[in-house]
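One protein chain is absent from this view; the other protein chains keep their places.
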């Protein structure tokens, strides 16, 4: 497939974007297959398990029918797939609500806090990491070096939900400044985003700091010093673009996992997003909702990942032509 | 390249005696404490932790360090007792991800390239999914439960471990020692066991430690949202979730599980960090803090210093502008105290091309960089007198003057250019920042200079990124930019070493005509006697931080050298390069 695409040699961006699109499609297909398999892989008789231990034979058969489990597998898959493309993800077992509706209502809440936290974490980490790297270069300010190492290691060890609990205890319970949960107004976004991004700021800042230290040792930074430009310009114009690529590559996993973190943090703040929806659905064995929400979170994660790759390529033109080492 | 050469110069440097890195030590202590709690707490505290009593919702007291919950159970004991289950689940989950991940990541090398690409490609898709989403999928299939959660979290980290193992092993697979072993018909199985795994053991261990911390957080997260450990069992996550429902009634209930999660995670994280820090030779040796990258006047006797200052002033105010570079008693010292340049003296007169010759580790590059006021990190420099392009470098000089008057051309063109920026942006930096040229004018000027150096289609070239040009082209571009600022002194540090010989000759010729047109003086650093002989008016031979001999080009050409080192260098050149 890649060989065929090489025909599009005209513009490296065109080639790059078409490759990304291809990856996106492959990931989507995998995602569809996995969400489809969720029901089939349930050990034993899925219908019996889903209907619950005390269910009547009648109810079990009803469940079987509702999930198409009485049809041949290929037929089931076809129904599932065509459902996805016609926007019909089935109805919730519990509320009979259209799954599509549930997803549409909950998605914006999750996207806002996840993307908000990623942006906050990234910008915060770049500023913090580069500042520390600059101040500690060549063994300067050893105290800061030591303080940063210990403080960042400690602060990144806090799970998001612990931050959430602490923030609620301080800002909602003790001070009463911000709401403890729900998404009633703009203020209610502050604590979830803060809880989700706080640890990530430090783990990414550690990466930024290390990468900055590496970049500062590069020959091209010596060249820039030779031009006697101000230190701020050296850092922002000459170091930052080079650091972006490696930082994004190394923290891509952290960002991807922040989407997972959003699922957990929603539980702290009783946030009406996809995370709380899917947890409830798993506990209720509400499989149409589980499939719908996991599919949506998955697509969101893949899209975020692709966005990171595109931003990465914009900063490091070499990735356009070279492609990833192993894809 | 330079680093490699440096290392070559100090081959006998003994491995630092390994003391436990403080971070590693802290991590080990914390982890030991947590593990001991995990072993002994259920034996000693399970009664107060699990048996309900009438002391409900007690505040913090001597009997109950963290109070009691709504069933009268001691919160402190509960937090400690939860450690065992949490640790067991985390160990199980980590073992799953490490064992399966490393196995797959290593096995790919036994497969045909196409299969390998397929697996690695599929894996990169899997890595894009957040771990927790994968864990949710497995929890949805198998239903909520403690060991399902451990299995789910373990499997969820497998793709990341596969990727890391492949990423770490693939550069090793490309190493020459692996190729040679392959040629020697060492079986692939042996090859991986003997060469690949030992060489990636250290990073793998570090990753395993950090992964342990991540797994702990994720597992507790699953319990926290209700998909992991189920009541009446409890782990940190479940305790925390209980505490959160009680947050208004009893906010202190959060403390116990929060502290324990952080402590256990921190312990693992610090072990990982500590291992990384002690395996990194750069951080290992540096214990004594020392400000490096500095240049100071030599601490000389007062009257002597006055005399040297006088010499500097003389050179700086030289009416005929004859002295461009004056170096007296220049010393460069490494952070560990080794003297790398041992008090050297030399001058460069206006329009003179002076060569500085020596092998790696002789201190020639350090001398050049320090002269330009760019003392590298890791060393400190002192000098009695240091004049470059007519400026006294021991006193503050405006950066505008330095940028304009001193131009540098470095060794490896591929690494001296910033890979992220276009040539135009980089090469007109001095003209724009310091000469106040407008971008359009700087660009036009640069194109003119490119044409002068016979760079084909200059308009197109200046808009390209460095990786799109050849090494010879890049060196010419660098020379062009020094023409743009009309430098008085050009310091060239092995500018053609990385180039093919036919390209080298061409670039050197253009270098000469460019400097002659500028009326600039040149300090040319090289290890190549042939180049220096053909190029320079005067040659300084450097050996182990000292200038052992000074020769005119004519003396060098007729082989009238005195110092045995110069003689040896000439003989070697004769042999290798047939001078």
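Labels for the chains are A and B, by order of writing; each one numbers its residues from 1.
Note that a contact is a pair of C-beta atoms (placed from the backbone, for glycine too) under 8 Å apart; a residue touches a chain by one contact, two chains touch by 3 or more.
The working rule: contacts and distances are computed from a predicted model.
Undergrad: One chain of this complex is missing from the view, so tell me which of "ABC transporter ATP-binding protein", "Spermidine/putrescine transport system permease protein", "Beta-ACP synthase" or "YceI family protein" is its UniProt name.
TA: UniProt lists the chain left out of the view as "ABC transporter ATP-binding protein".
Undergrad: Which listed residue (B:235, B:405 or B:533) would be found touching the missing chain in the intact complex?
TA: Selected residue, touching the omitted chain: B:533.
Undergrad: Can you tell me which of B:19, B:296, B:509 or B:560 touches the chain that was removed from the display?
TA: Once the missing chain is taken into account, the touching residue is B:509.
Undergrad: May I ask which residue of B:75, B:166 or B:181 touches the chain that does not appear here?
TA: Checking the options B:75, B:166 or B:181, the one contacting the hidden chain is B:181.
Undergrad: With the missing chain put back, which residues of subunit B would touch it? List them for me.
TA: Missing-chain contacts on subunit B: residues 4-5, 7-8, 11-13, 15, 175-177, 179-187, 190, 194-195, 198-199, 359-360, 500-505, 508-509, 512-513, 516, 527-531, 533-535, 568-569, 571-573, 575-579.
Criterion: only the chains that are shown with their structure count from here on.
Undergrad: Could you put a whole-Å number on the gap between the CA centroids of subunit A and subunit B?
TA: Their C-alpha centroids are separated by 28 Å.
Undergrad: Name, in rising order, each residue of subunit B that touches subunit A in their complex.
TA: By the definition above, subunit B touches subunit A via 23, 117, 120-122, 124-133, 135-137, 139-144, 160, 166-167, 170, 213, 217-218, 220-221, 224-227, 237, 240-241, 243-244, 247-248, 251, 254, 258, 261-262, 265-266, 269-270, 273, 286, 289-293, 335, 369, 372, 374, 376-378, 399-400, 402-403, 406, 408, 410-412, 415-421, 426, 429-430, 433-434, 465, 467.
Undergrad: For subunit A, which residues count as touching subunit B in their complex?
TA: On the subunit A side, the touching residues are 23, 26-27, 30-31, 34-35, 38, 41-43, 49, 137-140, 142, 149-150, 153-154, 156-162, 165-166, 168-169, 173-174, 180, 216-220, 222-230, 233, 237-238, 241-242, 245, 253, 256-261, 263-264, 267-268, 275, 278-279, 282-283, 287, 290, 294, 297-298, 301-302, 305, 315-318, 324-327.
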